[in-house]
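Let's turn to chain A:
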Amino acid sequence: MTEPILRLQDVHKAYGALKVTDHVNLDVRPGEIHAVIGPNGAGKTTLIGQISGALAVDGGTITFDGQDVTAKPMHLRARAGLSRSFQITEILPEFTARENVALALQARQGHSFRFIRNVARDRALNEGAERWLGELGLAHRADTPAGILSHGEKRALELAISLATEPKLLLLDEPMAGTGREETDRLVEVLTGLKGRYAMLLVEHDMGAVFALADRISVLVYGRIIATGTPEEIRESAEVREAYLGEEGAA
Partner candidate 1 sequence: MTLMTGSTSSHRPSRTDLAAVVVFAAFALLPAAAAAMGDTFIVFFTIRVMVFAIAAVSLSLILGQGAMVSFGHAAYLGLGAYAVGILAEHGIWDVTVSLPVVLLTCGLFAAITGAISLKTRGVYFIMITLAFGQMAYYTATSLSAYGGDDGLTMWGRTEVFGFAPLGDRTTFYYVVLACLLGVYLLARMIVASRFGRVLKGAKQSEMRLRAVGIDPYPYRLAAYVIAGMMAGLAGALLANAAEFVSPAYMSWHRSGELIVMVVLGGLGSLLGAIVGAASFLVLEELLSHITEHWRLLFGPFLILVVLFGRGGITGLLGKGGRND
Partner candidate 2 sequence: ESLKIGFLATLSGPPAVLGIQMRDGFLLGVKEAGGKLGGLDTEVLVVDDELKPDGALTKVRGLLERDKVDMMAGVVFSNVMMAVYKPIVRSETIFVGANAGPSPIAGKACSPYFFTTSYQNDQNHEAMGKHAEDAGYKRMIVMAPNYQAGKDSIAGFKRHFKGEIVDEIYTKLGQLDFSSELTKIAAAKPDAVFVFMPGGMGVNLVKQYAQAGLAGNVPFLSAFTVDETTLPATKDTAVGLLAGAQWAPDLDNAANKAFVASFEEEYGYAPSLYAAQGYDAARLIDGALKKAGGKEDKAALMAALKEAPFESVRGDFSFNTNHFPIQDVYVVKAVKREDGKFVTQTVEKVFDDKVDAYVGECRMN
């Protein structure tokens, strides 16, 4: 078996009496799409926050790419190859869609203490950005300020930014939420295309997408992982059905 790219051991965090993540153990293997599903408020976003470094853990260790990153600040984890998208859209509203993605590309290239060249005329950045926008169907919106995109378009841009950092592991927090049917299909297609290239941790309530994409699924309920397994195993699990899926899994 290959070394997992990400391994969580005993990760936990509480807000007062509320245990948001309760001794979570989880791993993501290279190239795998590992979905985390669970009811609202189960702690999925919190978990992503902890992995990405936006939130501190109360305890436990997070190992990424062979390194213990538990204490590393978010931007260093990102530079090491951990990229996340946000459930509640986090884009730069005054920048155009192109500039949003170009900034991610710039970040990936390393330090930005460069005062001399005009970044708006940086062909490599602009073209790279346009390529990612194209992949997500936003090519025609490249010059539009991100703040005035429609909700669905913002969601797509959010994903484009994350992808542009070309991470080793992509943390996706509900990428399909708010996108229409067509766009969801496109996203599934894009992610399928990226499968194998990046490992992904996918949090999503759209079961169609989850079952289409995931290699393995973990189910988080009240901060605890109650099950991990292949999509089939999860679909069969009565416990999961009761806690989360309801009818939909069976469908």
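A quick word on the picks: all candidates are chains of the complex that A comes from, given by their letters.
Definition applied: a residue touches a chain if its C-beta (ideal position, glycine included) is under 8 Å from a C-beta of that chain, and two chains touch if they have at least 3 such contacts; residues count from 1.
None of these values were measured; they are calculated from a predicted model.
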Of the listed candidates 1 or 2, the one touching chain A in this complex: 1
Candidate 1-touching residues of chain A, taken from the complex the two chains share: 52-54, 73-76, 78-79, 83-84, 86, 90-96, 99, 102-104, 106-108, 112-122, 126, 145, 161-162, 164-165
